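Of the protein chains in this complex, one is absent; all others appear in place.
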Amino acid sequence: CTVGEEFHRGYLVDERALSQVKKGMSAEQVLQTLGTPSTVSTVGNRNWYYISQKSRRPLQFMGEQVVDQQVTAVYFDKGLRVERVALYGIQDGRVFDFISRTTPAGGEEASFLGQIFRGVTSFNPFG
Amino acid sequence: CESLSSLNPFDKSETYKPEIVSNSPPEEIYNDGLARVQKGDFDGAVKKFSSLDKQYPYTDWARKGLIMEAYANYEGGFYEESITAAKRYLQSYPNTADAAYAQYLMASSYYDQIPDITRDQEKSERAILALQELIQRYPNSEYVADAKKKIQVASDQLAGKELEVGRFYLQKRNYAGAINRFRNVVSRYQTTRHVEEALQRLTEAYMAMGIVNEAQTAAAVLGHNFPDSPWYKDAHALLTRGGVEPREDSQSWISKAFRGVPQVGQRTG
Partner (left out) sequence: QQAAPRNRRVSATQGPIVNRVVIEGNKRVEKALIEDQLQARARAPYNQAAVDADVQRILEIYQRSGRGLAQVTPRVVDLPNGTVDVVYTVVEGDKTGVKEIRFVGNSQVSSSRLRGVMQTTETNLLSFLKSTDVYDPDRLANDLELIRRYYLKNGYADFRIVSSDVQFDPNAGGYVVTIAVEEGEQYRIGNVAVDPRLPGVDAEAVRRGITTSAGSVYNAEAVERTVQNLTANVARQGNPFALVRPVGARDPSTRTVSLTYVVEEAPRIYIERINVRGNSRTRDYVIRREFELGEGDAYNQVLIDRAERRLNNLGYFKRVRISNEPGSSADRVVVNVDVEDQSTGSFSISGGYSTADGFIGEVSVTETNFLGRGQFVRLAGQLGQRSNGVDFSFTEPYFLGYRMSAGIDLFSKFSDQTRYSRYENRMTGGTLRLGLPFTEEFTVTARYSLYQQEIEIPNDAERPYNDCSFPIPGFTDANRDGVVTRAECEANGEASRAIKQAQGETLTSLAGLTFNYNTLDSTRNPRNGFYAEVKTDFAGLGGDSHYFRVTGDARYYHEIIEDVVGIARVQGGHIMGFGDNGVNGGDLRIVDHFFMGPSLVRGFAPNGIGPRDISTADSRANALGGTTYFGASLEVQFPIFGLPRDLGLKGAVFADAGTLYGYEGPTVFTGVDGGTIRVLDSDKIRSSVGASLLWASPLGPIRFDYAIALSKEEGINGVGADRTQAFRFSGGTRF
């Protein structure tokens, strides 16, 4: 549906620049043409990932649904030369629920009543 | 209508009356301060100890008063005042016996103000810096052991916050933001409890994008270092459900992070 807003997330893919990345190209040249990757595995492991997403939000209260996702992975060989370029589309992504459990973390948690009145003027019946 | 403000009830000015400020002997003031600390009147104790510095400047009493002033402030929970007093002590008496204690008081003042992970962790960072300085400048002081423990807890807080923000972006399916946050936890806070969850979240994020080899590596490192962690069970389950076995790709940055080799494009420290 046309109503609603569309968002471009992450890296903006530039087809022309992407087509210039050829096998054997140096890491420096890739940096020049594509820019810094969204996230880097490591030069050692030599995988660079450019993550771009298009999401839509039909109505403002709704969450954003990812409508298109493209991850451009640039794999380098040991000599830091481009080995191959892989594209992962939205269909590659596995759909599952993230684990809701979280690692417990400490820190002074404001007590319930202390919190409600700490914000109030100096007068604080609950001390 | 100036007349209105002249009959202002809050007339605060007083006229000058000559009066000589009596100087009681220093030990008396010092002991009075100690007594007040025992009684728990930290406010009064601080006033007593700071008056020592005013009335007997450049004497050993002033030094003692200053360290006790830092202590009384700390016990009374006036952390900022305790920090300023401790800093003044470290500037004027850097290599006295109590310098380590002053440094410890300052670090503890920051440490005791550490909020929960959804709030600004600036106090944790300050606490870590002060504790590290304590360990580095007074290596054999009796506070080093406790300092190490406190550093662990404070960096655990920092890792917790990083993880919290990572989860926020993962929930919004912003994988780039999430992965970089989780990476930060894995590479800078490996010794904290949060690293297990960070590795599991990395598995989730990479799987959600379909980059299976990175997911495998993350899960493998998690299994390798924390075999019986519940997070590893979740990561393993996610991979097997996706029909893929966790396989450590030894060159992956994650395994590298655990062997401490800094990576390109990642700020150290």
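Think of it as A and B in the order they're written, each chain with its own count starting at 1.
To be clear about the criterion, contacts are C-beta pairs under 8 Å (C-beta built on N, C-alpha and C of every residue); 3 or more make two chains touch, one makes a residue touch a chain.
Just so it is clear, the model here is predicted, and its values are computed rather than measured.
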Q | Displayed chains contacting the withheld chain | A | A, B
Q: Please pick, from B:F78, B:Y93 or B:F168, the residue that touches the omitted chain in the full complex.
A: B:F168
Q. Which residue, B:K47, B:R119 or B:H224, contacts the hidden chain when the whole complex is considered?
A. B:R119
Q | Sole contact to the chain not displayed, among A:G35, A:G79 or A:G106 | A | A:G35
Q. What residue numbers in chain B mark contact with the hidden partner chain?
A. 1-2, 4-5, 8, 11-16, 18-21, 54-55, 57, 115, 118-120, 122, 161, 164-165, 168-169, 171-172, 174, 176-177, 180-181, 265-267
Q: Could you please point out the chain A residues that touch the chain left off the display?
A: 5-12, 35-36, 38-39, 51, 59-63, 110, 112, 115-121, 123
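Heads up, the rule we're going with is that only the chains that are shown with their structure count from here on.
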Q) So, what's the distance in Å between the C-alpha centres of chain B and chain A? A) 29
**Q.** Partner chain A, residues of chain B touching it in the complex
**A.** 113-117, 119, 153, 156-157, 160, 163-164, 167, 170-176, 179-180, 183, 193-194, 196-197, 200-201, 204, 207-211, 213-214, 230, 234, 238, 241-242, 249, 251-253, 256, 261, 263-266
Q: Note which residues of chain A are touching chain B in the complex, please.
A: 9-11, 36-47, 49, 51, 53, 55, 64, 66, 69, 71, 73, 88-89, 91-96, 98-99, 101-103, 105-109
